[in-house]
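Here the complex is missing one protein chain, while the rest keep their positions.
Let's look at chain A:
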Amino acid sequence: MRENVKARRVVTGAAVLALFLSGCGGETIESGSDGGGSGSGENCGTVNLAVNPWVGFEADVAVVKYVAEEELGCTVNTKDLTEEVSWQGFASGEIDVILEDWGHPELEQQYVEDQKVAVKVGESGNVGQIGWFVPPWMKEKYPDITDWNNLNKYADLFKTSESGGKGQLLDGDPSFVTNDEALVKNLDLNYKVVYSGSEAALITAFRQAEEKKEPLLGYFYSPQWFLAEVPLVKVDLPAYEEGCDADPEKVACDYPETPLLKFARKEFMDSGSPAANLVQNFSWTNDDQNLVAKYISEDKMDYDAAAQKWVEENPDKVEAWIK
C-alpha cells in the first residue's frame, strides 16, 4: 500500500510539472519549410560528396561544401564512407564527387572505363607523397639516418617485441598499397615490416616516439594533419624513376609523388550544375589543405567554421573556382 501512495504521488507530480511547464509556454515550432539551404539556388540542386576517413579529405569537403552552399545555393549532402564504398556510389547514384583519390587503378578501370558511370575530373592540386619517416629528434641525433644506405647501421635501434630481432618498419594504414616488403628485401635491409593496421595506430606511435625520444621508422604520407603537429622527417630511398615500380616484386626505389585526383559521377558532371563547375575548378595546395585540416583536427572547429575561416582568408582562390 505504501508503494501505491508513493507511486500515485509521482504521477500526480509529473502531471503537475508538465502543466506547469506548458504554462510557461515557450517558443513554438513553426511548421512549414525551413529545410536546408536558404540560398535562392540558381537551379543548383543537390550534391552528394563522399567523405573518406582522413582529415585532409574532410578539409576538401568542408571548403567545397561551404562554397557550394553559400555562394551557389546548392544543397550539399556529405556521406562518410571508405574509398571502395564511395566508388560503388558512382554506380548507384548515391555519390556525385570524390574530391581526393590517391590512385585506385582497378576501381578506375571498373567504373570509368568499363561501366562509364564516373569520370576523371582532374587534379586537386594536392600532391601525395608516401614514404618512410622518422620523428624529428632522430634526425638531430643521427643526421645521416635520412639516407637509406645507413638504415642497416641503425637497425638495432628499431628492434621491438614484434620485429623478431630485426629493426621494425611500422606500416599501417590498410587503405594504402605498400611496396615495403619488397623494398626491404630488394634493398637488403635488416628490417621487418610490422602492420599496425590503422592510421590511429601509426599516429599514436609517432606521437609517442617524439614525446619520449624513442626510435621509430614508419610508413607515412603527406598531406596529413599530423605533420603540422610533429614534422616527421622523410628517409630518402633510391630516387623514383619512371617505371622503376612496374614490377611489384622487384621495386627498389622510392614511392612516386602522386598528384591527387578528383573523380565524379558522369551524369553529375554533364548536368551543367554550377556545383559541377566548382568541382571542375577546385584546386589548392598541400599547405592550404593542411591548414584547414588543422582547424578541424586540432582546433576542433566544425566543417563550416573551418571552411569559413579559410574562405575569408583566401577570397581570390575561391573566386577563381566559381567564376
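Here is the rule we go by: a contact is a pair of C-beta atoms (placed from the backbone, for glycine too) under 8 Å apart; a residue touches a chain by one contact, two chains touch by 3 or more; residues count from 1.
As a convention for this text, contacts and distances are computed from a predicted model.
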item: Protein name as given in UniProt for the chain not displayed, "Hydrogenase-4 component E", "ABC transporter permease subunit", "ABC transmembrane type-1 domain-containing protein" or "Ligase-associated DNA damage response DEXH box helicase"; value: "ABC transporter permease subunit"
item: Residue in contact with the excluded chain [from A:Asp60, A:Asp96 or A:Glu199]; value: A:Glu199
item: Absent-chain contact - pick from A:Thr75, A:Gln88, A:Thr258 or A:Asn277; value: A:Gln88
item: Residues belonging to chain A that touch the chain removed from view; value: 3-4, 6-8, 10-12, 14-15, 18, 21-22, 25-29, 31-35, 53-55, 58, 79-85, 87-89, 91-92, 94, 104, 106-107, 110, 114-115, 160-162, 164, 170, 172-175, 177-178, 181, 193-205, 207-208, 211-212, 225, 248, 296-298, 300
